[in-house]
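Of the protein chains in this complex, all but one are displayed in their positions.
Let's turn to subunit A:
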Amino acid sequence: MKAKTKNDLYQAKALHIMLLPAVILTLIFAYLPLGGIVMAFQEFKPLMGFIDSKWVGFEQFAYIFSMPSFWNALRNTFIIAFFKITLSILVPLVLALLLNELIGQKFKRLVQTTIFIPYFFSWAILGGMIIEIFAYDGAINHFINLLGGESIPFLVSNDWFREIIIGTDVWKGMGYNTVLFLAAITNVDPTLYEAAMVDGAGRWKQLLKITIPCISGMVILLTILGLGGILNAGFEQIFILYNPIVEQTVDIIDTFVYRLGIISTQYSAAAAAGLFKSIVSMVFVGVSYWIAYKTTDYRVF
């Protein structure tokens, strides 16, 4: 038995060597920094290091829990992430179904490519554009004025900014999931449609009775996996777009941690907030993967 394992290892030697860089990178960038978690239980002073900094137990957690802006950030994180997850499934799904009904292949390809383009741009580039477009004297307000409406200060409005954050994120990422869904649709057995046509089903019935049920596995899977990211509401995007006024509605745990840690140099309190987020996330990831396993037989481990 033992000899066989050894032999297997030996035979797969090349594969293991190829895997090595990835393992090393993961160790350095994913596991090594875990050591920093100790600072959440300290009054960490960077120049004194982990050994000399004072241990304070759960004091940092009590401190962040006493901050109203922490709870505000937590609430915003859930709200923003929830809408981002659901809409980034629903919008591409509808798009994919609509694209699938198109007859002209050229046009279909064109649309597919066009909506995929924003996916490749970084938020640093899109951020400037979005701020310009939504500015008080920007394109959107210009359009509203043309229609006879009053300009809306989108960028500093707590009524609008969260919607802008969610909307632009869904817009940016929708091309990716659309392609996934389109691929799933192409995999549907064509004989099903032929049989349905023989039975007299129109396009609408075919959509409801064949296409949607056949790709539902994919939809459910993506939704469940998305749940694991419920506390990742998108640091980069919000960090680039937000300002003090709209913090009330778009400040998320990640931006909160950034401000507390990097700007106010409260490293320990920031680490505590980050650790809290990680623990909650871990629960969500665990549960969602378990559900994925139970419902769709998808296995990660």
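Just so we're on the same page, contacts are C-beta pairs under 8 Å (C-beta built on N, C-alpha and C of every residue); 3 or more make two chains touch, one makes a residue touch a chain; residues count from 1.
As a convention for this text, contacts and distances are computed from a predicted model.
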Missing subunit (named according to UniProt) among the choices "Sulfotransferase family protein", "Aldouronate transport system substrate-binding protein", "4Fe-4S dicluster domain-containing protein" or "STAS domain-containing protein": "Aldouronate transport system substrate-binding protein"
Selected residue (touches chain absent from view) among A:P118, A:P153 or A:G167: A:P153
Identified contact with the non-displayed chain, of A:L90, A:I131 or A:I144: A:I131
Residue in contact with the excluded chain [from A:P68, A:G104, A:G148 or A:P190]: A:P68
For subunit A, residues in touch with the removed chain: 27, 31-32, 34-35, 38, 45-52, 67-69, 131, 135-136, 151, 153-158, 243-245, 247-248, 259-267
